[in-house]
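With one protein chain withheld, the remaining protein chains of the complex are depicted in position.
Labels run A and B following the written order; every chain starts at residue 1.
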Amino acid sequence: MASTVLTDARWITRGAERISLSRFLLWLSPWAVLLAVGVYAAALCLFYGLNQTNMDNRFAFGLWIFLDLGIIALGAGAFFTGFLVYILKRVELKPILNTAVVVGFICYSGAVAILMIDVGQPLRAWFTFWHPNTHSMLTEVTFCISCYLLVLSLEYIPILLRNRQLRRLPSFLVFEHQLHKLVPVLAAVGTLLSFFHQGSLGGLYGVLRGRPFAFRDGFLIWPSTFFLFILSAIASGPSFLVLIIATVEKVTGRKLVPQELYRRLAFISGVLLAIYVAVKCIDTLVWLNYTSPAAGFAPWQYYQHKGFGTPILFAEIILLGLLPAFLLTFRKTAASKPWLLTAAAMACAGVLLNRFVLTVQTLALPTLPFDDFLQYTPSWQEVASFAGVIAYGVIVYSLSYRYLPLFAAPKGRDSHVSGN
Amino acid sequence: MSARYGMVIDVDRCTGCGACMMACAAENNVPALPQATARTGLTPLLVRKVSNGNNGETRREAFIPIMCMHCEHDTPCVKVCPQQAVEVDEATGIVMQMAQRCLGCRYCMTACPYHARYFNWWDPAWPPGMEKSLNPGVAVRMRGVVEKCNLCHARLHSAKEKAAVAGKREIDPADYVPACVEACSTNAIHFGDLGDANDPVSKEAHSPQAFRLLARLGTEPKLYYKSNEAWVRALAEPNSPQASEVQRG
Partner (left out) sequence: MFPGIDGFHWTLGHVLFLSLFFAVVLTILVTVASAAWRTSRDFHSHRAIDLWWRSQFAELPVSDRRCRHELAGRVLSRTCDNAFDCRHCEKYSQFAVLPATGNVGPLGLDYADDRYYHRGHTWVKPEEDGTVSVGIDELAARLVGTPDLVSLPEVGQGLEVNQTAWRMKKNGHEIEVRAPLEGTVVGIGGPKEGWYLKIRPRLELREPATLRHLLCGPEVHGWMSRELERLQLQLHAPNTAPALADGGVLMPDLMNVVPPADWDTVLADTFLQG
């Protein structure tokens, strides 16, 4: 008889070299533990209510909303890559399309899972679909994110069905083939949805007339943050993909995509980031000089609290905005891997900082003259549930990398892109 | 019926006794939760102590009851609720929170500039025996939904019923008085129809001593404050550098 060692070789794409099953399980086990802790923390929140968190009536949104906004912005690489490949026909980005879809799927499904814990009555979430308030940005976000998660799942299915064992079933393979032909339609729909909900997430805070720190003037029904969020999301999405792919290459010790692709992603990211920084500067000046004073709030007030002074504004726009934009665009720095990765990380950090400022600082700042600047520390349940989402992401990506042809070249196993 | 219910609170008269808060909690079946803190408790009406920031002889203190201001224009919470659980009642101008439609996303809480909205962090509970004293006219809110002042809507409801039984279309203003107004021992809270120019409250709201908090946000709150003290009136502006201390009933 053949060896009795447990093996999953039959499930791994033929020709792909993967670590042994036991080593793979060893790699997964800490993440599985983290996921279990996260699920436990989430269960506590669902079972006992949101008193398990450290949120309160002033800090009604906390760590979860900040990180949701963050990972959704970083997950924008999925729709934007699909848009570039299918709509603008930039076929050179095709090798990273599968990874972009999987990363997008992880980001969005993780965010939706956290949102489901974050609301007080998750079972009532469907109310939004039955009696929507069309004036609410959150309605737009709910509609678009649920639709887009559906689109991402549908884009994920063809990748899933390319698994070596699943594809042996003719019905799966033919469905994969047919669905794959229609993926451009899904990419177009996904682009539309993403544009709207990335914007609406920005609008979420921009419309808050009662929070002059976040409130922005805008165009028609959309505050300026609507457009800024779209820009910053599509600027950071490619950078995040660069980081993910570089990390996977590091962990697996394999060359997955040509260096040229890194450069191209970096360039796209850098140019968009530069545009974003320019628009953000104009927006900030308008807000400081017109919008905020018109609401009766002198802008200096916002920056007089310890740890939240003007350096945060400088960091957001210049240090983690303009600087990485330059580094990503210039041929010299983009050609060096360490500089490229540093710049990509800075771009992602800048967008995260922007989301942090808009979600957390907005709520921390007082509005009434006799209110205080409030601090809030998330409870372990909040941190753990989110860590669980990250563990979930690592596990889903690891499984996808191991069992699905993520970096497959379009034709033939022995094309120039190897490693699968 | 077409009214614009509002209040004028005479800050100079408020002693900070907290009777209004107690009356509010009793009327609206607000649970008594020992585990709640100042930041997580349910206080649809909250009396806050403010000072002019000085110490010694020149120090002045006042009490400002904070509750839903029933913003008339571009009402922040109404606009943001994704599922129409918050609405301005066209007939009364009252901002209504429909707890049975709320999914607890708390977006309205981040939208409210007055922090007058509260989340039910815990299951409602009362000390043993106290549930017998609950107001049968007001539904208890479940865990995970947002609530706030609705100007004692149950009282408006019974006033309407009384009028209907008597065959009248309009309610008798004397039949509809919110619990806090009724409970105030110094008669500091005046309640009336701001839309009726002849209503004494409407006149009071237009007096030079009257002011509204954060009026420049443009949300047209229907809760007015009144004081003869200039430093108290200065609280209307967010820029006034007043010291603050939170006082719970």
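Here is the rule we use: contacts are C-beta pairs under 8 Å (C-beta built on N, C-alpha and C of every residue); 3 or more make two chains touch, one makes a residue touch a chain.
Note that the structure is a prediction, hence the values are computed from the model and not measured.
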| item | value |
| --- | --- |
| Given A:182, A:251, A:285 or A:335, the one touching the chain that is not displayed | A:182 |
| Omitted-chain contact residue, chosen from A:60, A:151, A:207 or A:406 | A:151 |
| Interface with the unshown chain - residue positions in chain A | 1-3, 9-10, 14-15, 130-132, 134-135, 139-140, 143, 147, 150-151, 154, 164, 167-168, 170-171, 173-175, 177-179, 181-182, 185-186, 189, 192-193, 411-414 |
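Throughout what follows, only the chains that are shown with their structure count from here on.
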| item | value |
| --- | --- |
| Computed distance of Cα centres, chain B from chain A, in Å | 40 |
| Of all residues in chain A, those that touch chain B in their complex | 49-51, 55-61, 118-122, 124-125, 127-128, 130-133, 135-139, 142, 204, 207-212, 294-298, 301, 362-363, 367-372, 374 |
| Residue numbers on chain B that touch chain A, as the complex places them | 35, 37, 39-41, 48, 50, 64, 66, 74, 76, 79-85, 101-107, 109-115, 117-123, 142-146, 213-219, 234-235, 237-244 |
